[in-house]
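The complex is shown incomplete by one protein chain, all other protein chains being positioned as in the whole.
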Amino acid sequence: MVNFGVVGYGYWGPNLVRNLFEVPETQVVAVSDMNTDRLKLVKSRYPSVEVTTDFQEMLRNPRIDAIAIATPVFTHYDLALQALQHGKHVVVEKPMTSTTEQALRLIDEAAQRNLVLMVDHTFVYTGAVRKIKEIANSGKLGDILYYDSTRINLGLFQRDVDVIWDLAVHDLAIMDYILPATPCAIAATGINHVFGGTENLAYITMFFEENIIAHVNVNWLSPVKVRRTLLGGSKQMIVYDDMEPSEKVKVYDKGITVNSTPDSLYKALVGYRSGDMFAPQLDVCEALKVEIQHFVDCIKTGSEPITGGQAGLRVVRILESASLSMKQRGKLINLGVSELIRGAA
Amino acid sequence: MVNFGVVGYGYWGPNLVRNLFEVPETQVVAVSDMNTDRLKLVKSRYPSVEVTTDFQEMLRNPRIDAIAIATPVFTHYDLALQALQHGKHVVVEKPMTSTTEQALRLIDEAAQRNLVLMVDHTFVYTGAVRKIKEIANSGKLGDILYYDSTRINLGLFQRDVDVIWDLAVHDLAIMDYILPATPCAIAATGINHVFGGTENLAYITMFFEENIIAHVNVNWLSPVKVRRTLLGGSKQMIVYDDMEPSEKVKVYDKGITVNSTPDSLYKALVGYRSGDMFAPQLDVCEALKVEIQHFVDCIKTGSEPITGGQAGLRVVRILESASLSMKQRGKLINLGVSELIRGAA
Amino acid sequence: MVNFGVVGYGYWGPNLVRNLFEVPETQVVAVSDMNTDRLKLVKSRYPSVEVTTDFQEMLRNPRIDAIAIATPVFTHYDLALQALQHGKHVVVEKPMTSTTEQALRLIDEAAQRNLVLMVDHTFVYTGAVRKIKEIANSGKLGDILYYDSTRINLGLFQRDVDVIWDLAVHDLAIMDYILPATPCAIAATGINHVFGGTENLAYITMFFEENIIAHVNVNWLSPVKVRRTLLGGSKQMIVYDDMEPSEKVKVYDKGITVNSTPDSLYKALVGYRSGDMFAPQLDVCEALKVEIQHFVDCIKTGSEPITGGQAGLRVVRILESASLSMKQRGKLINLGVSELIRGAA
Partner (left out) sequence: MVNFGVVGYGYWGPNLVRNLFEVPETQVVAVSDMNTDRLKLVKSRYPSVEVTTDFQEMLRNPRIDAIAIATPVFTHYDLALQALQHGKHVVVEKPMTSTTEQALRLIDEAAQRNLVLMVDHTFVYTGAVRKIKEIANSGKLGDILYYDSTRINLGLFQRDVDVIWDLAVHDLAIMDYILPATPCAIAATGINHVFGGTENLAYITMFFEENIIAHVNVNWLSPVKVRRTLLGGSKQMIVYDDMEPSEKVKVYDKGITVNSTPDSLYKALVGYRSGDMFAPQLDVCEALKVEIQHFVDCIKTGSEPITGGQAGLRVVRILESASLSMKQRGKLINLGVSELIRGAA
């Protein structure tokens, strides 16, 4: 049994606590939040859980094995570092930290203490993304040509992060999991429509050493909710539409064919090929439950989580570069040391 | 009655000829094409129409008042210039020319000869886009905040132009018609997946002096066809989905509200507002027919077409800059003289 | 504060208990179920709630003011009657009873004891159905011409009821709420595909004294889930699609026009009229919460619930006739005394 302390009971914390109660091998010992109304809510729902406004209390509690962090991004580093320093395993909401330096520091701390550090890249644990990974790994798509995602809705304007850190982070996490390579350069554009706010709409292009391109369109100011990702391969292509109640993942047997001998102005150099479409059945288990189980398994076996500190770092690094590029209207930012960071992965 | 010569009977030419037969005030006298098979097809469908492989023959024909050009882009300038020099009014398929210099030259030629020069920005004449223009003009949307368009499908790879010149041109033409301002800078990214080809996938961001942003996502290599444009306003927002059989234009009474006194970490600075949705009935008359009627009206009254030479020039100018930026991975290109070009428009 | 005992913690019971905890004026004192595993689940979620396998215990508990019944249909009558006889207000899952005789008996019992008897016609309390009722009442639709509903999915085959009692009951409850009249005759067809089972697919037509028709298509064996209802009026028409994440209710300004002087074989007697479409914003409050609040209000004021015993009776009566007609391959069943039943409603 892994005993948890949960810090932050705002938007995501309740999902964490609910799922920690559902996984047989986990238990919630305490919840901390600076807002006492939120703590009262915890108490009414889970009378057996201890509540506190003092995070330190949880750190000192020897019954607690792991800390789950669901607080605003700018607090992640400090809370996670303290938790690790008190010998607790840590799972932290995405993005892992506000800077790459912070991410590297957490990775070191966890490594030195043999603690599990995991970032809550939730989408990686969905049935849809796991199925896409399986298909991509099987080679059926051929060479990956592009990743193109639209993630827009009328959303809460965040105060401490821009829309890239809030929404694009999901795509970066998914890309980190399913693409065979990491970006080598990035160019992002965006706009802030509210005085005193952060960018609420952004477009990010990522370049790769390979002939791949990735693009993410994120927007807090769209009248409609869209969650659609295209993964283009030379043999097959995937459309992943998370708004579909079923058939979220569709695999198209479509592609292009190169005509060796085009013979007129009206004939194209490249034709297209069209075939069947296939929508595989997906595991419908809640992603967060799968993820918590994986965290427990990593604690037990000492293995690195799929979305461990290194994955968290890679994503934060791209987020940082994207925001930087966006401030300069799409200036190209090289991500030259990516191979070093990825290491032996 | 306006008598037409049509040059080019490939993909678009048949639509032109068919609609020229439908409009009561127009008539097709001759069609020219370098491919005799295409001319045979004309003859079988319209026995009364003269056919020729020699474009000059049409220019010399005194019965012909106007030339409609539906040939590859690189030929537009030369054909249009000759037509104007022979005293013919000209309607040319989009994009108007391959360069801004060519566009300026055609505008001059037409002006000096008091001839009508029109570019076939077809979408401008659709019921959907005309309705959007009407709503935007009414002020109901409030301040325009962004234009965001996705125009992707498994499409023919063009040989002489990249995907921007083939697909994004539609959005540039629509933007030119409905937006209250012209872009002042542009950053585009893209990729070419086929050896020896042009870019088949591109992303274009356009910046404005006003706090507006525009983005266009075009792709010849998508397994699904998407034609969706968002027009965000401070009061209302429009979703224009051209793939919808009906209800192509939806107006959402949605937007944001700024909270003057956010009082906690969990409260956002900016909230959102949600209301009814409204899908106005659209005129279903074929766009090309509306456009041809407008061309005839301009010939009769001597007025400048909605999509006249200046509109054609503005679009070509952005296309040029977009391709230039794309070759340099999103390098920002300033479009500083835009006001000069727009002139008294 | 109204104190509840809940009987049945299978599929629907958990929703009841959760919402009873959410409404400030209600409280759950005890839950009974014959399955001790379900009771353990209650205890783990709500440690303060008493659990029992003995329904009588709840009846004898003087702290309990009202009983909520969420058990199989064949048990409704017996449990509700006992609850009323012990002076408890009753809210019972739909359909209210297995027969009209039972329904009449419960109505009498509640009336004699001045207790509130309510049936859980949940859909009546959704934002969508309440909005449709509001629009229908406003007269904007003109005369109601038809109600046509499709309610199909791959669903659990029930053991004690056929698909009409399981799915069509929702439409009958909605019709009872929004239509200006009650059916006067019914013809139903259906089929049972499983040996020893009940009908899993059925089609019900209902006739009215007025020139209205209603039809309901229900199916436990559909590969796709459809929840779509058309409400045709002489002036406007509504499409209510419960599977839409937003825009569940669309009001179409469409209808027919009668041509007084058709002048040829190719001209129709009746033409059609097409206009704008409008999707009103809907209240998104959970229906069950709205319903429980209404139950509490009825207890406090002594007024008849919108979905009181009479509504429950009218629905059961149609269900009975539908099953009867279905057994005879669509034999017409007259519902002649409907006016008597509806009474002063």
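In this document, chain identifiers A, B and C correspond to the written order of the chains, with residue numbering beginning at 1 in each.
Assume a contact is a pair of C-beta atoms (placed from the backbone, for glycine too) under 8 Å apart; a residue touches a chain by one contact, two chains touch by 3 or more.
What you are looking at is a predicted structure, and each value in this text was computed from that prediction instead of being measured.
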Among the options C:Pro24, C:Pro223 or C:Gly336, the absent chain makes contact with C:Pro223
Check the options C:Leu201, C:Leu282 or C:Leu335 and report the residue that touches the missing chain. C:Leu201
Residue list for chain C contacting the dropped chain reads 10-11, 34-35, 72, 145-146, 148, 150, 152, 154-159, 185, 187, 189-191, 193-197, 200-201, 203, 205, 207, 211-213, 215, 217, 219, 221-224, 230, 232, 234, 237-239, 250, 252, 254, 256, 258, 262, 264-266, 268-272, 274, 329-332
Just the residue numbers, please: which parts of chain B touch the chain that's not shown? 47-48, 225, 243, 245-246
Chain A residues that touch the omitted chain in the full complex: 247, 253, 274-281
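As a convention for this text, only the chains that are shown with their structure count from here on.
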Identity of the most central chain, Cα criterion: A
Chain centre separation (chain B, chain C; CA means) in Å: 52
Residue ranges of chain A touching at least 2 other chains are none
